[in-house]
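Take a look at the following structure, please.
Excluded from the complex is one protein chain; the other protein chains are retained at their positions.
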Amino acid sequence: MSALATVTSVPARRRAIALIGTVCALVMTACAEDAPQDTWQPEGPNAQKIHNLQWPVFAVAGLVGVIVFAAIIYEVVKFKDRGQPIPKQTHGKPALEIGLTIVPALILIGVAVPTVGTLLALAETDDTECSVNVYGQQWWWAVEYPQQDGCGGISEEFVTSGQMVIPTGTKVLISGTSNDVIHSWWVPALNGKRDMVPGRVHTLRTEADDPGIYAGQCTEFCGLSHANMKMEIVALAPDDFEAWKANQLEDYKSPEEASLAGQGEAVFIQQCSRCHTVNGLEDANGPIVSDPEQYVYSGVAPNLTNLMTRNTFAGAMFDLLTDQCRDRVWGASPEEFGDRYLEAVTPECLNEVELREWLRSAPSKKPMYTDASELGATDGRTRGMPNLALNEEQIDQLIAYLLERK
Amino acid sequence: MTDLEPGQAAAVSTAHGVDDVGETTVGEVHHHMHGVSDTSTGLSNNKLGMWLFLGSECLLFGGLISTYMLYRGRVTRGPGPDQIYDIPFTSVSSFVLLMSSLTMVLAVASANRRDVRNTKLWLTVTALLGATFVGGQVYEFTTFYREGLGYTTSLFSSSFYTLTGFHGVHVTVGIIMLLALVGMISRDRVTGERSEVVELVGLYWHFVDIVWIVIFTLVYLIPA
Partner (left out) sequence: MAIIERPADTVTSPPPLVTPSTAYGSFRRPVQAEGWRSWVFTVDHKRLGIMYGTTAVFFFVVGGVEALMIRAQLAGPEGTVLSSDVYSQMFTMHATTMIFLFAVPMATGLANYLVPLQIGARDVAFPRLNAFGYWAFLAGGIVLNLAWFLGGAADGGWFMYAPNSSVPFSPSNGIDFWILGIQITGIASLTSAINLITTVLNMRAPGMKFMRMPVFTWMVTVTQSLLLFAIPVITVALFLLMFQRTFDATFFSVEAGADPLLWQHLFWIFGHPEVYILVLPSFGIVSEVLPVFSRKPLFGYPFVVFSGIAIGFMGWGVWAHHMFASGLGPLSVAVFSISTMTIAVPTGVKIVNWTMTMWGGKLRFSTAMLFAMGLVVQFTIGGLSGVTHAVAPSDTQQTDTYYIVAHFHYVLFGGAVLGFFAGFYYWWPKIFGKCLNERLGKWNFWLMTIGMNMTFGPMHITGLQGQPRRTYQWTPERAGEGFFNIGFWNLVSSIGSFVLAVGVLLFLINVIHTHRKEPPAPLDPWDARALEWMTTNPPKEHNFDTVPTVTALDEFFHRKYQDVGEGDAHDLQRIATAEEILAEQEAKADEHIHLPSPSYWPLLLALSLPVIALGVIYGLVVSVVGGMLAIFAIFGWALEPATADDSEFDPPVDDEPSTELVTSD
């Protein structure tokens, strides 16, 4: 038995205290967070239903864990080899076994019933008050508001991207699909996630209690810039939502021809409009019709009509607002939020550095497949926005033009 | 071949259930006895192994059949199942395959009787019938191809060809095994107990036949 003589004895009690202390510290400090995508901070009834189900299960699981650890720590201390004789060779106790099988089974039945209840409640679609469609593609989200009586009435379909705006206290039903690979729509504060699968349409209930901006991220691995495919849901009080809606449907206002923005319009038509749509944009030959099908593998590019009414761009990877302005909007109280959001992006608040870098070369800011050498498998079409080799003057003009898109 | 010479019988005790069959019990000296497997279940290792393999094959074909059943109606281009199948023709080739199972049974019976000539005869006939079936498949596929059903034409076509192709490959492997076995019997190169080897090839062959019955029913007979 020489091998066992080298077994050193361990101060079990000290170990146990250290372990319990660490776990408690971890748990308590963890609760001190307010991460934007925190799943334990529900801000709408759907997320709340999940949370009401989740935390008791965690509590029960935690309790079971503590009991098991306590038993093991007790055993480690009490039954350590201190030279006692060979212990009683018990082979088992069926009554105990069966009991300790039935108890967990009962606990699980107790968990199963509310689980199914919550599941069915979250699958309800008949009480929809507002329908929004969502399309995932590499690596951004398109948001479409179909013509409907819901959402306070939408007379004409319109499209935005990256930020979905909804009225508070309204049962929104998101219907989504993908234009290329599987993505997943997840805004944790408002509900769990739902995969967006090409060829299929999946629905997800969404409702926000209070005005605010709720962060989300794509949560199904979708390739190179999966990590950069983000979105936000913006909830506005109903009258603010009406104002926002009306603004989205406003007619196109062409900038003054001689101004920087006017020159920007020309650059836009020449360089951007083949993929990006701006509603109502015309040139001498008539309305500009974009044809992203030809250039982009997923067949779509973000609609930029009202770019500056949202405050993120490039698949919500970058902010359109400077840090200070961003904090003002993101940190606003529910009462102030609507007004601040509706201010949109002003020239003073524009995060010009990021936007410039993007226009200079989008692929250098976000990993995408845009290099000609990489496009053999997609018939020469890009997955993402290519480098357009714009010069600084063109970028100045474009920025002036884009600033007016609101 | 490991049938032992009479003089050696007394000197043998073996590793348990080594894959040449018919070995004796453990730790003691026994006479070598034909056909007796001293395994814990009584089944020889080879037979048990073959059954396990066939069990796994059920899942293989299960996956392929499920894929076909999901995609049989998805005909974006080209002909669909009701336009292309020639049930009478396929029924005849199915019958041929079914008969090959009968001849396989006869081969196994001959092997059990140690009737070398008839064993080889029935194995060969089985192989020929199997080859006829495969020939029928090839003819069928080339006809479908000419009628516009290529491999990549539609989901229906891809899953149809993949399912029946895998089956056809299994039949072909079976034919090779049958003919190889005939050759090995002729040259007395069968390692292990000959009647058991024939039986195991028979098990495989019957399995392939049963899979075809399932495929024929689900794919051809039940309308999409």
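The letters A and B name the chains in turn, as written, and every chain counts its residues from 1.
One rule holds for everything that comes next: a contact is a pair of C-beta atoms (placed from the backbone, for glycine too) under 8 Å apart; a residue touches a chain by one contact, two chains touch by 3 or more.
Note that the coordinates shown come from a computational prediction; the quantities given were computed from them, not determined experimentally.
Touching the missing chain, out of A:Asn133, A:Ser225 or A:Ser290, is residue A:Ser225. Summary of contacts with the chain left out: across A:Thr115, A:Gln270, A:Ser333 or A:Thr346, the touching residue is A:Thr115.
Checked against the full complex, the one of A:Asp81, A:Asp127, A:Asp251 or A:Glu348 touching the unshown chain is A:Asp81.
Mapped onto chain A, the footprint of the missing chain covers residues 1-4, 6-10, 26, 29-30, 32-40, 47, 49-50, 53-54, 57-58, 61-62, 64-65, 68-69, 71-72, 75-76, 79-81, 84-94, 96-97, 100-101, 104-105, 108, 111-112, 115-116, 118-120, 122-123, 180-182, 184, 186, 188, 191-195, 197-200, 202, 215, 217-228, 230, 297, 319, 367, 374, 376-378, 383.
By the touch rule set out above, chain B reaches the unshown chain at residues 1-2, 11-20, 23, 26-27, 29, 39-41, 43-45, 48-49, 52-53, 55-60, 62-64, 67, 70-71, 74, 76, 151-152, 154-155, 158-159, 162, 180, 184, 189, 191-192.
Here, only the chains that are shown with their structure count from here on.
Chain A and chain B have CA centres that are 53 Å apart.
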